[in-house]
Structures are given as C-alpha cells and as structure tokens.
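Omission of a single protein chain aside, the complex is shown with its protein chains in their original locations.
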Amino acid sequence: MDNWEYLVAAYSIIWIAIAGYVLSLSRRQKRPWREIESLKARMRGKGED
Amino acid sequence: MQILKQNILSTSALFALLFVTMTAALFLVFVYVPTEATMGIVQRIFYFHVPLAWVAFIAFGIVFLGSILYLRSSNRKWDRLAHSSAEIGMVFTTLVLITGPIWAKPVWGVWWTWDARLTTTFLLWFVYLGYLLVSSFASDESQGARYSAVIGIIGFLDVPIVALAIVLWSTQHPEPVMSESGGLTGSMLLTLMVSLAAFTLLFAYLLIHRVSLATAADEVRRLRQFADERDYDG
Partner (left out) sequence: MKESAGKVLALTWKDILSEMRTKEIITSIAAFALLVIVVVSLALDPSERTSAVAAGVLWIAFTFAGVLGLGRSFVMEKDKGCLQGLMLCPVDRAVIYFGKMLSTVIFMLVVEAIILPVFVILLDQPRFPPQLVLIAVLATVGFAAVGTLFSALSVNTKAREVMLPLLFLPVASPVIIAAIEASSLALAGEPWSEIVSWLGVMVAFDVIFLAVSPLVFEFVLEE
C-alpha cells in the first residue's frame, strides 16, 4: 500500500477537473436563456410601436 | 428554448448509462483487479490515464472531421461541433499530462519522461491550444471559425508525423517507458475496456451538452442581430 498518495492524487484531480468542467458548462448555459428572454421582451416592445 | 430542453431530456438515458458504466469501472479498478506486481497500487492510474488519452485523440479526430466539413459547407453546426470537441479534448489532454507524471514519479523516480506517448500528447496539447487561441484572437466569428478549422486540419495531419519522429528519437535515446510491465492479464484487459467505455460515454455526454450550449449562443447572436436591425429600421 505504499505510494497510495499518488493514486489518490491522480483520481482526485481527474474528478475535480471533470466536475469543474460540468459545473462551468451548466453555469454558461444559464446566460443564453436569460438573454433570449430579454431579447424576446425587447422585440415584443418594438412590435407594439 | 426548444434546443436546450430537448437535449437535457434525451441525455437522461445517456446519463444513466454513463453512471452505471462509470460505477462499474470504479469498482473494477479499485476492488476487482489485482494489484500489479512490480509497480504496486499506483499502477491503477493506468486504467484512467489510458482511456483519457484515447478519448483525447478521438476528440481531436472529431475536430478534424468537423473542420473539414465546416470549410466545405460553411454550415456553422460543424464549427460548433469542432469547437466543442476541441474544448473537451483540451480538458482530457491536460488530465493525461497531469496523471502521467503522477504515475511516473513513484514508479520511475522522475516527474517527466520523454516517453513517446506522453511527448506526442504534449504536442497535441499545444495544437489544441493553438486551435482555441486562434478562434479567440480572430477579428470576427466567421474568421475565427475558418482559421481554427485550418488549424484543426493541419494539426491532425501533423500528429502521426510527430509520433513517428518521437518514436524514432526514442530508439536512439532510451528513456523510461510508461506502460504496464508484463502483458495484460484477462482481468486487467476487462477493467481497461470497461473504463474505456465509461470515458467514451462521458465524452459523448459532455459533447452533446457543449454543442447545445454553442447552438444556444449562436441563436442568441442571431436574434440579437435581428433585433438590432429591427431597431434600426423602426
């Protein structure tokens, strides 16, 4: 069971990186939603003129 | 937004499959497969290190195909595919380059070795970097897409030659080679295959979501342009 720290380090880094990427993806996915809503509202406003 | 909602639903099945496979892989790697004789338990890194490299190269193959198709058709969907694959491929390649040294240090005593596979992966990393930087440094969207497609094609064709040069180099300059020492036993092969499957599914899952993000971003850009034009006319 020697060198177990290396094994743990390697696996932790892999999972942290993947989890981090998934989180970044879901955070980035919220922005287009909000922008589409605001764009729709803006076009509705223009339409009424 | 139809695109996003659709994808989250259709990927539930994929996610379930991914979850099951990955859990199976973890079980096999940590519980089932016997400890390798010469390298000890650190050798288990191999079962994730190799699939990561495998997926990184597949991702680059997708970048290559997407780049060619984009240049021929000018259809943005291919550029979205290529870019998404490049981004995820970059993450996986970086992980290969991090887990490699972590494996090498306890086994060979050095953090880095100019092993043929690791060095080729290092150069692949730089090509990915060039691909991603070119699109962010270009003057506009379509130029960025075109230029990075060119890099995607040239870079992919370069990789076999890089591998050839480095393998040739390593025959003249012996260095520690990173592989499992003996051959692969049955249980080791099974574990490796399942892990490979798990990471391929993970890649597919991430790719689908990244592409839907790119599609949404493109849609926003298109709508904003449309709204701007209407503002100007109205």
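Every chain is named by a letter (A and B) in the order it is written, and numbering of its residues begins at 1.
Following the convention adopted for this analysis, contacts are C-beta pairs under 8 Å (C-beta built on N, C-alpha and C of every residue); 3 or more make two chains touch, one makes a residue touch a chain.
Keep in mind that this is a model prediction, so the values were computed, not measured.
Asker: Which shown chains does the hidden chain touch?
Answerer: B
Asker: Taking the entire complex into account, which one of B:Leu18, B:Ile151 or B:Leu207 touches the absent chain?
Answerer: Only one listed residue reaches the unshown chain, and that is B:Ile151.
Asker: For the chain that's not shown, point to the residue among B:Leu71, B:Ile98 or B:Ala197 touching it.
Answerer: B:Leu71
Asker: For the chain not shown, which residue from B:Ile98, B:Ala165 or B:Ala197 touches it across the whole complex?
Answerer: Result: among the candidates, B:Ala165 touches the missing chain.
Asker: Residue-wise, where is chain B in contact with the chain that is not depicted?
Answerer: Given the touch definition above, chain B has residues 71, 123, 126-127, 129-130, 133-134, 137-139, 143, 146-147, 149-151, 153-155, 157-158, 161-162, 164-166, 168-169, 172 touching the missing chain.
Rule of thumb we're sticking to: only the chains that are shown with their structure count from here on.
Asker: In the complex formed with chain B, which residues of chain A make contact?
Answerer: 1-4, 6-7, 9-11, 13-14, 17-18, 21-22, 25, 28-29, 32-33, 35-36, 39, 42-43, 46, 49
Asker: Taking the complex as given, what residues does chain B use to touch chain A?
Answerer: 1, 4, 40-42, 44-45, 48-49, 52, 88, 91, 94-95, 98-99, 102-103, 105-106, 202, 206, 209-210, 212-213, 216-217, 219-220, 223-224, 227, 230-231, 234
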